[in-house]
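Take a look at the structure set out below.
Excluded from the complex is one protein chain; the other protein chains are retained at their positions.
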Amino acid sequence: MKIETIIQKFKTTRTTTEKLCKPLAIEDYSVQPNENVSPPKWHLAHSTWFFEQFILIQFDKNYDVFHEDFGFLFNSYYNNAGKRVLQLNRGLMTRPTVAKVLDYRKHVTDKIIALVENNTSDKILNLIEIGINHEEQHQELLAYDIKFILGNQPTFPSFQTELFLKEETQKAEFIKIDEGVYEIGHTTTDFCFDNELGSHKSYIQNTEIANKLVTNAEFIEFINAAGYEDFNLWHSEGWDFINKNNIKAPLYWFKIEEEWHYYNFDKLEKVNPNLPVMHCSYYEAYAFAEWKGMRLPSEFEWEIASEKLNYGQLWEWTSSAYLPYHNFKKAAGALGEYNGKFMVNQHVLRGSSIATPKNHSRKTYRNFFHTSSRWIFSGIRLAKK
Amino acid sequence: MKIETIIQKFKTTRTTTEKLCKPLAIEDYSVQPNENVSPPKWHLAHSTWFFEQFILIQFDKNYDVFHEDFGFLFNSYYNNAGKRVLQLNRGLMTRPTVAKVLDYRKHVTDKIIALVENNTSDKILNLIEIGINHEEQHQELLAYDIKFILGNQPTFPSFQTELFLKEETQKAEFIKIDEGVYEIGHTTTDFCFDNELGSHKSYIQNTEIANKLVTNAEFIEFINAAGYEDFNLWHSEGWDFINKNNIKAPLYWFKIEEEWHYYNFDKLEKVNPNLPVMHCSYYEAYAFAEWKGMRLPSEFEWEIASEKLNYGQLWEWTSSAYLPYHNFKKAAGALGEYNGKFMVNQHVLRGSSIATPKNHSRKTYRNFFHTSSRWIFSGIRLAKK
Amino acid sequence: MKIETIIQKFKTTRTTTEKLCKPLAIEDYSVQPNENVSPPKWHLAHSTWFFEQFILIQFDKNYDVFHEDFGFLFNSYYNNAGKRVLQLNRGLMTRPTVAKVLDYRKHVTDKIIALVENNTSDKILNLIEIGINHEEQHQELLAYDIKFILGNQPTFPSFQTELFLKEETQKAEFIKIDEGVYEIGHTTTDFCFDNELGSHKSYIQNTEIANKLVTNAEFIEFINAAGYEDFNLWHSEGWDFINKNNIKAPLYWFKIEEEWHYYNFDKLEKVNPNLPVMHCSYYEAYAFAEWKGMRLPSEFEWEIASEKLNYGQLWEWTSSAYLPYHNFKKAAGALGEYNGKFMVNQHVLRGSSIATPKNHSRKTYRNFFHTSSRWIFSGIRLAKK
Partner (left out) sequence: MKIETIIQKFKTTRTTTEKLCKPLAIEDYSVQPNENVSPPKWHLAHSTWFFEQFILIQFDKNYDVFHEDFGFLFNSYYNNAGKRVLQLNRGLMTRPTVAKVLDYRKHVTDKIIALVENNTSDKILNLIEIGINHEEQHQELLAYDIKFILGNQPTFPSFQTELFLKEETQKAEFIKIDEGVYEIGHTTTDFCFDNELGSHKSYIQNTEIANKLVTNAEFIEFINAAGYEDFNLWHSEGWDFINKNNIKAPLYWFKIEEEWHYYNFDKLEKVNPNLPVMHCSYYEAYAFAEWKGMRLPSEFEWEIASEKLNYGQLWEWTSSAYLPYHNFKKAAGALGEYNGKFMVNQHVLRGSSIATPKNHSRKTYRNFFHTSSRWIFSGIRLAKK
């Protein structure tokens, strides 16, 4: 990419993150309801710290850190980059204030632009591109976390956003994949994360994949058929999970006077039966598929079928555990902590969602979450057994 | 009291609570670091809810509740007054906002004044007096909780306050109490809580009580003498408590380059050796007394000696468990939940502190906390064995 | 006491402990269902270790410890006597075997007798007397713990014992105590524990105490009147306790086809309405008294009334927190850990139970347990408000 393009993309990304948060009340910025959900203020600061830590401190000789504590406060999990704040305590950090964090953002944004304009290098541009992609990931997490924070207020406050699903109106069909050897992984020179590299061959069996996501109407059928009560449909671990947490429907769903409602960035409203079902854990996606006599596609099947799929509304749970590709290589230093160290006991999701920034989506993208995750923008696509 | 006096006291109390919080950043209002410490916003709302629930809803026929959810959100533990928010989740309530809660305060304050001015009764005035005393208790808790919230920020922010201890300059002496039968409890017609009533005789042994509180200098001697490492000085439960929580000094104390510092509403500063030691649990107070070959006075000894004591800087841990007086009677309904149901497994503190509102202190006042409490404004007074 | 009497009593005590355990299966000896209940094997060994540690090792120059690990394994909580096994892990100690522990008992019993016969002193005799009283306490705990272990087997096995309550057939009356100053505490030269010493005066108010314990029939009335569902009757802490643990009746009670049954060292049998109610926590005793419009007596009231009470079936919860008497003095060294360090957040029980060894009962005896304890042989006696 040209320098101007990078700078433009950098500016847009920084502005977009702030716009996303704008409708929040100051009170909403610092709270951390559980260990997966981070306070919005933390996202604002952490995505800034990334640029400060990995670019300004390394390449700008005259750079003074904005505040000596921020490295400590806003590192997430990069052990190589120093002592971390325990993730669970983020929600107790009322200071620095939101105003101070916005100052921090402006300071770092300006310094990065100055650095690039004065004296840049491919190395720096490359790191900025990573930083942009990193911040885009946090934009998506911000959408999840804001929804979780507001969706757990007893008052279900209204939040201004455009993050709404559309009905999938195409006729239901199954897309056939022929048995054979296929090439998997990222091969172009465009940006990708390290976990997509290591392009390699994979043998795929004959299979058929649905062209549409499972809808709320279908999921309500599953609930009504007592799917949440039949342990034969569930993984043992999933069965324990739903029982321990008393789960009987997707996250944000409430039954009011015999009708299903959900919170969707506004007060509780009736579930729209025609929209794709959202906010299921992997366990629920699996149980639903079992109940249908179907299964979830593997991430390789998905990648091969992707060009015929009209994806992009919700991240789609695959049957694949998140493991390194055969030729996976970790980057050196802190950036090497980006993906590799999470490659155990999680599942891959493919596609992208309404909360994914434009151009931050590609068919080789490997998203991943724990199998119990429900606050993410996840959906279900079926494959035949 | 006359109506005008009550109204005046009511207005002052409401204003004082708000002034106390004023130096906070909006971000500080919603956080709940542990199950004992409540968010400042919650105190502001809960002390208001008390007037709404027990006075306006009962006696003002035209009163419409300010918001139908607030009763649910801001009840603390009055089971008789309806469903409660779990205490531990208070810190996740970002909504209503602080601004909305201040509206709520103004609304209720105005309605109470209107009610009293138009058409009042002894019953209402009596309830307002309880409400004032209730809010005064929350003013004191606000001081504790604000200090805890700010004192756990990695940045130790500065907070504008006048809550500072003075050196106790009187000469150290012991005050003798002669063995005999004494009258204990509240006997005048002034306001008191129900736990002070039931005046009764008690037999007191010969004893001698210190005229001064233990100082930081004395407590540092205890630390230096390895008091925190000698289990012979501790209750078994206290020993487990300090070891499990890795406690080696009073709360907010940090050793920096071999010198003790503490947080006291400002950045970390050196411990002043001449001030009374503050923020010890009952376990620590007991262990300190053991180490001195002394003991803590009982609450009855304290009450008898009180007129010769220059008390009022810190609540003083007594050796007395919090139990009902012989003639204790619970009030009917929700107000009966005020004290009686806490009379097990807590200890009595007597006196008052710099955070206690003026006129909210009397020699018969029975304050009480769990023996592990350290964020309260507590101190140590010794008695001879 | 004369040497022969001591030796005789020592022998009887040692034998009695073993007889008590005899009907157990080997499998029953090692299990520890929770942190309060110890494995019977541990009681057998610990009461032996006490004699080894505090007498043989100190006074028998030729004594070789039976096994170098046993001091470590069978110390309970005497910090001064060296490193402890964590109490919760006792239930995992399958080795040493029961047979080995019985060898240990025989070895120590023989050595103590030899020591006393050859060359004794008042100091040694005094320690043996403490050791006997200590072992007698463990005999009582054995009864509790055996009942708990067997009463939690899904098969409710039968256990041969004579530990059965009798109906209290006297006519129900209240015994009056006149207001005034009374002397409290142990004053004779007979054996007592350190917590009974420090005889002192106490002022008692006019009161009346029931001459009988509360019966199962009365307690069933409380249950039927929804006493477990009315939070007004409970301490806040007690209310949380019963709800968290889903408690709706005394321990070992099960409702089978609409009738209350309990486990009482044999299969489940119907509750006998005429026996005193047993296995209530302090919280339940308090709530029952509240429901009756009564209260529990204080330990001083109990002691004064004791000569008119026909006590001895069950330990009786008092309203008194377990605190040191005014002149309480801890013994030096490990024996000083016997009582003093537990004097916080527990309640006193007075009287004795069917599991208390003969002659191990006296009116000044201060037993104590946490307010949540239900596996002890506890009962309820009421006093008028």
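A few remarks follow.
Residue numbering begins at 1 within each chain, and the chains themselves are lettered A, B and C in the order written.
Keep this in mind: a residue touches a chain if its C-beta (ideal position, glycine included) is under 8 Å from a C-beta of that chain, and two chains touch if they have at least 3 such contacts.
Given the structure is predicted, the values throughout are model-derived calculations rather than measurements.
Under the touch definition stated at the start, the shown chains contacted by the missing one in the entire complex are A, C.
In the complete complex, the hidden chain is touched by one of A:Gly238, A:Pro276 or A:Gly351, namely A:Gly238. Check A:Lys201, A:Lys270, A:Lys308 or A:Lys358 against the missing chain and you find that the one touching it is A:Lys201.
Check C:Glu27, C:Asp122 or C:Glu162 against the missing chain and you find that the one touching it is C:Glu27.
The set of chain C residues touching the chain not shown comprises 25-31, 33, 41, 69, 72-73, 85, 91-98, 149-150, 152-155, 157.
Interface with the hidden chain, as seen from chain A, comprises residues 77, 79-80, 179, 181, 200-203, 205, 207, 231-232, 234-239, 282-283, 286, 319-321, 323-324, 326-327, 336-337, 341-345, 371.
The rule is simple: only the chains that are shown with their structure count from here on.
Interchain contacts link the chains end to end along an open line, per the touch definition above. Between chain A and chain C, the centres computed from C-alpha atoms are 58 Å apart. Averaged Cα coordinates give chain A a centre that lies 45 Å from the centre of chain B.
Separation between the centroids of chain B and chain C, computed from CA atoms only, is 36 Å. In chain A, no residue reaches two or more other chains under the touch definition.
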